[in-house]
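The other protein chains are all here in position, but one chain of the complex has been omitted.
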Amino acid sequence: MLEELKRKVYEANMELPRYGLVTFTWGNASAIDRETGLFVIKPSGVEYEKLRPEDMVVMDLNMKKVEGDLNPSSDTATHCELYRAFPSVGGVVHTHSCWATSWAQAGRAIPCYGTTHADYIYGEVPCLRNLTEEELKDYEANTGKLIVEYFRKGDVEAVPCALCKNHGAFAWGKDAAEAVHNSVVLEEVARMAAQCEMINPRVAPAPQCLQDKHYFRKHGANAYYGQVSH
Amino acid sequence: MLEELKRKVYEANMELPRYGLVTFTWGNASAIDRETGLFVIKPSGVEYEKLRPEDMVVMDLNMKKVEGDLNPSSDTATHCELYRAFPSVGGVVHTHSCWATSWAQAGRAIPCYGTTHADYIYGEVPCLRNLTEEELKDYEANTGKLIVEYFRKGDVEAVPCALCKNHGAFAWGKDAAEAVHNSVVLEEVARMAAQCEMINPRVAPAPQCLQDKHYFRKHGANAYYGQVSH
Amino acid sequence: MLEELKRKVYEANMELPRYGLVTFTWGNASAIDRETGLFVIKPSGVEYEKLRPEDMVVMDLNMKKVEGDLNPSSDTATHCELYRAFPSVGGVVHTHSCWATSWAQAGRAIPCYGTTHADYIYGEVPCLRNLTEEELKDYEANTGKLIVEYFRKGDVEAVPCALCKNHGAFAWGKDAAEAVHNSVVLEEVARMAAQCEMINPRVAPAPQCLQDKHYFRKHGANAYYGQVSH
Partner (left out) sequence: MLEELKRKVYEANMELPRYGLVTFTWGNASAIDRETGLFVIKPSGVEYEKLRPEDMVVMDLNMKKVEGDLNPSSDTATHCELYRAFPSVGGVVHTHSCWATSWAQAGRAIPCYGTTHADYIYGEVPCLRNLTEEELKDYEANTGKLIVEYFRKGDVEAVPCALCKNHGAFAWGKDAAEAVHNSVVLEEVARMAAQCEMINPRVAPAPQCLQDKHYFRKHGANAYYGQVSH
């Protein structure tokens, strides 16, 4: 079932080591089929070289496995919470990519220092708090709930990624490919923000009007970047 | 029309990801044919893997599209301003290359710390101010005008690149290939300047006489670097 | 003799330059056959491109060469001490990998700043003191004894790596492949810890409860990461 979606999720997972976002098995991509309410995710701890499209695991939104011989990614419950809360989220990626994770370990949100950031992410990339010892008992689900809680008050489409303190990065999009794309953006933005602070420790975020200009050049009714009408 | 120039501009664009200057579609190269006054530029938002020479867009210096099925790069107006102002500029490249953009985000000009810099760029690489909210209404053209305004008082051949604050880098040259070359130089120089300040926070620019020696070893009437007579 | 083990040790050594952990001959991997009490190690100073499985040297735990035309790695005595002291150690790797060695040169233990670290290493990566001038007379054996002395009071399985001050890194595991794996983890963790301190100089280690959660998600009786039962 969902063979086409499995193939896409497989491809998305394989992009992660290609873009240098994942070492060993430290990442996972998923995508949801909104008609059936089922999502497809990478199996847990399987090496990328050995991964095949048919190894993808099919889950429902109650965290029941619907199809697949292997265990789903240990982070499946986090993906699930995002799909349950936000109908616009069609794909989710989790990585420990080097620069994004360095910010997550540092416990800091990534300020918007330039248009590379503003083209894709409207405002700072949040760094969400540690879970409490109580919350850690249901670690992966509560990680998802923390992200959901934050974006209930925000805009999950305008800020398609978040850092989890002392952990790593999540990114999302309308499908698995866009979630991978946003993971690459996040890593590049994280790297340039760190280098920018190294070059000028007193740097301030980009002017709001420039952030607006770039974000709305690519998104919304008046977008004019690229070839397609918006 | 301009098939040979299209091929050269295509090649120049393809060099950008090869040199690691461009992720996704975050860059563009163009070149002008001074006889017809037409310039050729990459289409907007097309992936590099899918780009073909025939996709290049032909523009005139009044920003009218003369040939091409696709929209030209969203930064076309910036390229256009440079061609209008400076007859010696034959090719232009825009990138968000990592280290150059980190300096642009930091809002600092890159000092000349050594001969790698001095061999190609005479003096510091300027970091141009943010546009005002009013200027942002015609963003790309005004970015070009800002660069032009700066180099009217300077020497657009001796300093073949500039940073735009909170944005990215522009470089130019006598043709598209030289503009790419100068973009690579800029990125390398930006990286070494940042690392150099990390190693010695109180570092001063290279002595002026050393800068002169290296620049004029490669440029001008008494140049003796390479195989061709100058 | 031990042809299968030689092949595995050869493969493990070849992984080191592939993962970017080794330049020239600056690294070595070994593994032990606990039945015979013999271990197999890379020959000294042989280029990786020229290495063949049959070049591996077989040693006993008294540092006598049992088979092999070439001299064993100059670090053989360090490997030997680890095998003598810890029955659970089946493979050992030594590298001068860039970030781990930078911490070793800095003389600092690597704090646990996040879950990438906690997934594999329980607590900080120790940085062992310099040998005394007296101890340097039997340099390689005493390097091993220093590591052994430290882990007699600790847990050599929960912390599968250590830094030697002003020198480099050692990592180990149940076999050569796992020792390579842990060397890659160490390098990645070392890089992210340094970047994390650059982004936030006052950063604190990850909360202990989060470290526990991640370590025991992958290790011990209640582990649930991956496909195999623990």
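Here the chain labels run A, B and C in written order, and each chain numbers its own residues starting at 1.
By definition in this document, a residue touches a chain if its C-beta (ideal position, glycine included) is under 8 Å from a C-beta of that chain, and two chains touch if they have at least 3 such contacts.
In this text the structure is predicted, and so the values were computed from the model without any measurement.
In the entire assembly, the chain absent from the figure touches the shown chains B, C.
Of the listed residues B:16, B:164 or B:193, the one in contact with the hidden chain in the full complex is B:193. Touching the missing chain, out of C:48, C:86 or C:139, is residue C:139.
Check C:36, C:130 or C:227 against the missing chain and you find that the one touching it is C:130. Residue-level contact of chain B with the missing chain is found at 113-116, 181, 184, 188, 191-193, 195-200, 203, 206-207, 209-210, 213, 217, 224-227. Where chain C meets the omitted chain, the residues involved are 23-24, 26, 43-46, 70-71, 74, 96, 98-99, 101-108, 130-131, 133, 136, 139, 166-168, 194, 197-198.
Quick note on the criterion: only the chains that are shown with their structure count from here on.
The touch graph of the protein chains shown is a line.
Chain A has the C-alpha centroid lying closest to the overall centroid of all protein C-alpha atoms shown. One simple way to say how far apart two chains are is to compare their mean CA positions; for chain A and chain C this gives 33 Å. Centroid to centroid, with C-alpha atoms defining each point, chain B and chain C lie 46 Å apart.
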